[in-house]
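Here is the structure we will look at.
All protein chains but one are shown at their positions in the complex.
So, chain A:
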Amino acid sequence: MSVRTSGPSRSTTKPRPIQGTGGRTAAIFLVPFFTVFLVAMIAPVVYAVGLSLFAEQRSGLGFGGAETVFVGLGNYVDVLQNDTFIAGFARLALYCVLYVPTLLGVALGFALLLDAVVAKARRAFQLLLFLPHAVPGVIAALIWAYLYTPGVSPIVSALASGGIQIDFLSVHLVLPSMVNIAVWEWAGYNVIILFTALQSVPREVLEAARVDGAGEIRTAFSIKTPLIAPALGVALLFTVIGSLQLFTEPKILSTATTAVTSTWVPNMWAYDAAFNRNNLPQAAAASIILALLAGLLSWVVTRFTSKGNSR
């Protein structure tokens, strides 16, 4: 971890004067970003927070019209007391435990292999690995749902004729099946991140390792992997946040199996609250809870990985 690379050294280029029109130039670059950010991110969040503090109250038998009343944190209390919402987090946690190590392991393995092969083959493998990521998530989930469904899937029937009876969509296997879809979808993307980091590992360090008698495998795990720890951290961060937003795969699979309910993960719970039960305030409260958790987790992950770096 003590190896530090000095990038293109600053001292050779002339330092630019930091004065005069700097503020205005910065503004020109920043205003478009912040405008979009304000409209697309901040405004909806503020609106959702506002929405989550109110509730539609009907009275009597429910057909005399509804009035909107301020309930404070009432929606949050209701949501957090909801068993199915909480059960969604338990499933999500299990998913993360399975998915995050699998994805990063697979991606790291491929990246190291890519780094080891001759330059010509690299391009082709890189493209092949990235190809699944070019398939939109919904389409990928649909294709996999087809491949998992007994009675229509060629894979299931091939396995069955080989004497292996397996139901990928059963209660116990549906989670691993879902992890498989996500890994297929996202491995290539993470391979690119890790592979790019591997490219910047200084060659003299690798040569030194070789001179010291380390083989390819030893080099890969003892030299290269520690050196790309920051990139692994970034991949971990993206993966964890992405897992929290798990929606597409279970949503699609819920149409193919009973093992996935319409409120299977917190995001689906929020979707169901908003669009099936027409309870926008509860959906907003659920989304805010989810967003807070994502914020907290990414803080933990960045904290953890940057600490590892400075050591």
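What we mean here is this: a contact is a pair of C-beta atoms (placed from the backbone, for glycine too) under 8 Å apart; a residue touches a chain by one contact, two chains touch by 3 or more; residues count from 1.
We take it that contacts and distances are computed from a predicted model.
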*Match the chain absent from this complex view to the correct UniProt protein name in "NADH-quinone oxidoreductase subunit K", "Cation acetate symporter", "RNA polymerase sigma factor" or "Carbohydrate ABC transporter substrate-binding protein, CUT1 family".*
"Carbohydrate ABC transporter substrate-binding protein, CUT1 family"
*Check the options A:146, A:221 or A:304 and report the residue that touches the missing chain.*
A:146
*Hey, which of A:188, A:242 or A:266 is the one touching the hidden chain?*
A:242
*Quick one: which of A:52, A:263 or A:305 touches the chain that's been left out?*
A:263
*Which positions on chain A touch the chain that was left off?*
39-41, 43-45, 47-48, 51, 55-66, 78, 84, 87, 136-137, 146, 149-152, 186, 189, 238-239, 241-242, 245, 248, 255-263, 272, 274-278, 280
